[in-house]
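Below is a structure I'd like to ask you about.
Here the complex is missing one protein chain, while the rest keep their positions.
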Amino acid sequence: MSQTIAEYPVDPRPGPVRRPDSRNGRAEDIGRLLVSCADGPGIVSAITTFLHTRGANIVQSDQDSTDPRGGRFFQRLVFHLPGLAEALPRLEQEFATEVAGRFAMTFRMRDAAVPTRVALFVSRYDHCLLDLLWRWRRGELPIQVVQVVSNHPDLADDVESFGVPYAHIPVAKATKAEAEARQLELLAGRVDLVVLARYMQILSGDFLDRIGVPVINIHHSFLPAFAGAGPYERAKERGVKLVGATAHYATEDLDEGPIIEQDVVRVSHRQSAADLVRRGADIERNVLARAVGWHCEDRVLVNGRTTIVF
Amino acid sequence: MSQTIAEYPVDPRPGPVRRPDSRNGRAEDIGRLLVSCADGPGIVSAITTFLHTRGANIVQSDQDSTDPRGGRFFQRLVFHLPGLAEALPRLEQEFATEVAGRFAMTFRMRDAAVPTRVALFVSRYDHCLLDLLWRWRRGELPIQVVQVVSNHPDLADDVESFGVPYAHIPVAKATKAEAEARQLELLAGRVDLVVLARYMQILSGDFLDRIGVPVINIHHSFLPAFAGAGPYERAKERGVKLVGATAHYATEDLDEGPIIEQDVVRVSHRQSAADLVRRGADIERNVLARAVGWHCEDRVLVNGRTTIVF
Amino acid sequence: MSQTIAEYPVDPRPGPVRRPDSRNGRAEDIGRLLVSCADGPGIVSAITTFLHTRGANIVQSDQDSTDPRGGRFFQRLVFHLPGLAEALPRLEQEFATEVAGRFAMTFRMRDAAVPTRVALFVSRYDHCLLDLLWRWRRGELPIQVVQVVSNHPDLADDVESFGVPYAHIPVAKATKAEAEARQLELLAGRVDLVVLARYMQILSGDFLDRIGVPVINIHHSFLPAFAGAGPYERAKERGVKLVGATAHYATEDLDEGPIIEQDVVRVSHRQSAADLVRRGADIERNVLARAVGWHCEDRVLVNGRTTIVF
Partner (left out) sequence: MSQTIAEYPVDPRPGPVRRPDSRNGRAEDIGRLLVSCADGPGIVSAITTFLHTRGANIVQSDQDSTDPRGGRFFQRLVFHLPGLAEALPRLEQEFATEVAGRFAMTFRMRDAAVPTRVALFVSRYDHCLLDLLWRWRRGELPIQVVQVVSNHPDLADDVESFGVPYAHIPVAKATKAEAEARQLELLAGRVDLVVLARYMQILSGDFLDRIGVPVINIHHSFLPAFAGAGPYERAKERGVKLVGATAHYATEDLDEGPIIEQDVVRVSHRQSAADLVRRGADIERNVLARAVGWHCEDRVLVNGRTTIVF
């Protein structure tokens, strides 16, 4: 009897909450430092010497400078420090005093083992939502999904099967302010990030101010093309040969926030607008998952209207 | 109060069981005809005249010829015929008599509204399985998943939440023949297609003969590179800059069946072998979903060791 | 002595003026037929029966219909007919009378062995121009470059090394009408296609009317994003993660003509605007070469503001 499909040994399996940064050590001893400041001499040396003298070993480092004379400096460092969890509060304070103050830095220092607490907002399309929930369950994303918020009841069962609470908060023109107040109350102090996973409602500038954490949105076109409504239908009418998606930070300016990630897929005259919706859905979920993952791995720095993704 | 995320009107939503072919009419009146034969003059004219005289309007047509003199001819036609469901048996028989016989054709004529009945085989990796189940539930694939078969119990709950029966049939060296007999018995007469959605067991040549329907496998490399076991680890060792996946028909020759679809994604020295597994998983599920979709839309014809995908 | 780089046998080499269509026979016996008309029953049957009764064997066929009831029908056929060159004028006339008239078709029937006569317009960027000239010399494109026209003298030597005449026709605001008159006079009756290979001047609507042949332009962004001037600088400011290029037919409406082909390449914060120009240049020349090749292989049909590319 001939053999047809091999008995493949199992691939190296990603363990729970595996993260790129943690491949060189236990995640609990891995810290991340994000820095930005006016560029000038001695910054890198000051940072690395600080870490070295505290016993930290720098595992990864990326930096960028818009212009070494008068430009802006950005750096991301990943370091290994035994006993990080206990040492972090003091390390952070010393860094603030000894380094950040001297160079007028903005910085963030985090323990890679602590997942980012996320709320997902959704309307009726399930593809982005389910993809994020499933990646989280598989350990692909360093997040903790603490709440799903929707203006529709449709996806409650799916979400609850992942063990995540589902808040159905309807939104109508007249009740919008009230709905946002309920959302803010629900999430207060519980989240580090809000992800709009095809949430088809306007969030007010007031909401963005009060929520106090970054908000990532997925737009279903390769911005700035087809900003606004109905991008797939307009793509079909215009006869473009590519459709795409854009993940960006939500800001006051509609579809104008800093872009984190984009991707496209080829289409042709053979696809209808409904086909473009379907093709685009695969791009949307992948682009959003990458953007959320990079944000939560502290890879994204905002530079005005744009981002630096290390 | 400023507005931030637009109140997007809802996109054109794919209805249940929407298919590319059906965009120009109700799916229930759309038929598909796949033909292959030795090339020669008059074939296209004979086919199209046959359809025209029966009142069918040809909506799409693709053809290919390996060589007009002595080569092989392949064609796929999509046609619109009011009352197709009732007319099909007779149409098929007349085509056999009047056209296929004359040119010694192999052909298949189908009603696009009738979904392909599919069994999914899986071991423990859930990504390909769940992706197919989601797409099916969303109406993206013209299939009916009638059974999941696994040599492990792990994914039973997930599958049953889709309303699909899950058969746990353990496979060990000593019990393999028996296990295959149970699989064959379970599926007898119930399926038009078997999909190996990361099923890590050998299917015997005997099983392939007896199952009597096509079997599509997903291999986790861009074949012929890294055929066999452990492709991601070997890709890491070899330092390739791309990893990929291949969907192919399963045949007696391991990893050598006709390729339906392939795709790749860029990787770098920064990714570990476990990272490649994760990146590859996205490619695997997309490549497999495309291959299954194309097969079930009657787009794939086998030509020796290769395929023609219209 | 160990061996390091293999003595590779030479690959199958593309002969002079090899074309996809000609792979199944000598190019001189290959004809192409492009058809569009209102959709309705019997069209395909009428066309294929016409060809069959004239002794032509259909080698390839692609068709599309925007809607079988009241939509528009498009078809491209490639056929093999011994003695085509002599038979073509009569075949064309008979097709007009017997088929095209009956269905109110627009059609074009061509001998694949006859290259398309092309004029290339260019300013100072050489990448698109040289790429087309190289591909032509290598036999990759079924064209005959009969003239290069430029508003600058810079590229004269490069062009003349290909044996192509170079007309330097300066354009200033005051002399524009006169310059266009000279261009029209120079090209009258000599070209089947004009390609704007980064020609940085406005062509008037009057010129487009009078030239009487299609004009293909390459725009250095993925339209409709960054239509107009300075796309790479605006792409840098906006922080997009992809830059691209678009080949389209030039029309009265600036950057709004039917798109033939588009492609993109990934960029990041690390690239300056000047780097984007360089990355984009590779996309521009590839996209333009594909668009010109497809047009000259009669693969492109215009459908309102969009194209069908078979």
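We call the chains A, B and C, going by the order they appear; numbering starts again at 1 in every chain.
Here is the rule we go by: contacts are C-beta pairs under 8 Å (C-beta built on N, C-alpha and C of every residue); 3 or more make two chains touch, one makes a residue touch a chain.
Since the model is a prediction, treat every value here as computed from it, not as a measurement.
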Where the missing chain makes contact, among the chains that are shown: A, B, C
Listed residues C:30, C:169, C:191 or C:277, member touching the removed chain: C:277
Residue of C:66, C:144, C:251 or C:303 touching the missing chain in the full complex: C:251
Touching residues on chain A - with respect to the absent chain: 24-25, 39-45, 48-49, 51-52, 55, 57-69, 71, 80
Contact footprint on chain B, counting only the chain that is left out: 64, 222-226, 237-242, 244, 258-259, 261-264, 268-270, 303, 305-309
Where the missing chain touches chain C, by residue: 1-14, 18, 20, 23, 124, 126-127, 130, 134, 138, 140, 161, 177, 196, 199-208, 217, 220, 228-230, 232-233, 250-255, 270-275, 277-278, 282, 286
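Heads up, the rule we're going with is that only the chains that are shown with their structure count from here on.
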Far-end chain from chain A, centres as C-alpha averages: C
Intercentroid distance (Cα basis), chain C paired with chain A, Å: 42
Chain centre separation in whole Å, for chain B relative to chain A (CA means): 34
Length of the line joining the C-alpha centres of chain B and chain C, rounded to whole Å: 35
For chain A, residues contacting two or more additional chains: 270
